[in-house]
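Take this structure, written in structure tokens, and hold onto it; I'll ask about it next.
Note that one protein chain is taken out, while the other chains of the complex remain in position.
Right after this comes chain A.
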Amino acid sequence: MSRIDRRFAALKSAGRTGLVPFVTAGDPSPDGMVDLLHGLVAAGADLIELGVPFSDPMADGPVIQHASERAIAKGVGLANVLAWVAAFRETDAETPIVLMGYLNPVEMYGYAAFAEDAVEAGVDGVLMVDCPLEEAHVLEPLRQAGLQQILLASPTTAEARLAGLCEAAAGFLYYVSFAGITGAAQLSTGDIAGRVADIRARSKAPVAVGFGVRDAASASAIGEFADAVVIGSALVDRLSGAVSAEDAVGRARDFLAPIRAALDARCIGVGSGT
């Protein structure tokens, strides 16, 4: 059983909703990255989505786009990202890490070389925004090495494709809560509850919901019907002004604490659970 599968199984048996924070690797500071990852876990993260900076993130909103630009300006590349994951793994062997990003950096690294190095570093899965199921063949070397490809579904996903996604889902299925870019729009939870319930009933994997989750209230509302809640832009925005690694960790803690509390308040078996 993979680290991601183990974590979701533990969440389920504890009756808890998972909290999945997203941060951009190298932002706000390359030096403080490993501390920040540990800080996220201390603040209640069940799984971490680590964004791989890319120059042309066409599905991301301005907050994450600018975080990518800042990281790239500091020279952050995939090799750095893998080194941070490896350093994080020295003292945390349990928290799953999924790399989220776009294909071209992996393409230039080389799929086979990346698969080997990512597994060695302790990466558990990849979510490639621009790699839908139809093109997933390019990631076969990653799957063979033991990395799980996290697939996305969205409100525009047609029924036939959704069946395929539910069947192919590994680790968890990421449901994009609205048609748009990260960090945009207001969430209409009523619209998506039914859809997510339907997907959860059919998917082999648990369902995490992201896009538009920004605070305790929206996280709690999503937590009513999702296995996990992903929170990205609002956190990245909060971290962006940090003046030191310590400050970043503090900001993450302050930001995530009420969200963690709100998720736990509505869960059956409150407790660490993980």
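Note that contacts are C-beta pairs under 8 Å (C-beta built on N, C-alpha and C of every residue); 3 or more make two chains touch, one makes a residue touch a chain; residues count from 1.
FYI, contacts and distances are computed from a predicted model.
Missing chain, UniProt name from the options "Dihydroorotase", "Tryptophan synthase beta chain", "Formate dehydrogenase" or "Phosphocarrier protein": "Tryptophan synthase beta chain".
Only one of the listed residues, A:20, A:33, A:78 or A:196, touches the absent chain: A:78. If you put the hidden chain back, the residue from A:8, A:22 or A:54 that touches it is A:54. Among A:131, A:207 or A:263, only A:131 touches the chain that is left out of the view. Set against the missing chain, the residues A:22, A:84, A:102 or A:172 yield one that touches it, A:102. When the whole complex is considered, the residue among A:123, A:152 or A:230 that touches the unshown chain is A:152. Although one chain is hidden here, its contacts on chain A can still be listed: residues 53-59, 61-62, 65, 69, 72, 76-79, 102-109, 129-132, 134-135, 151-158, 161, 176, 179-181, 184-185.
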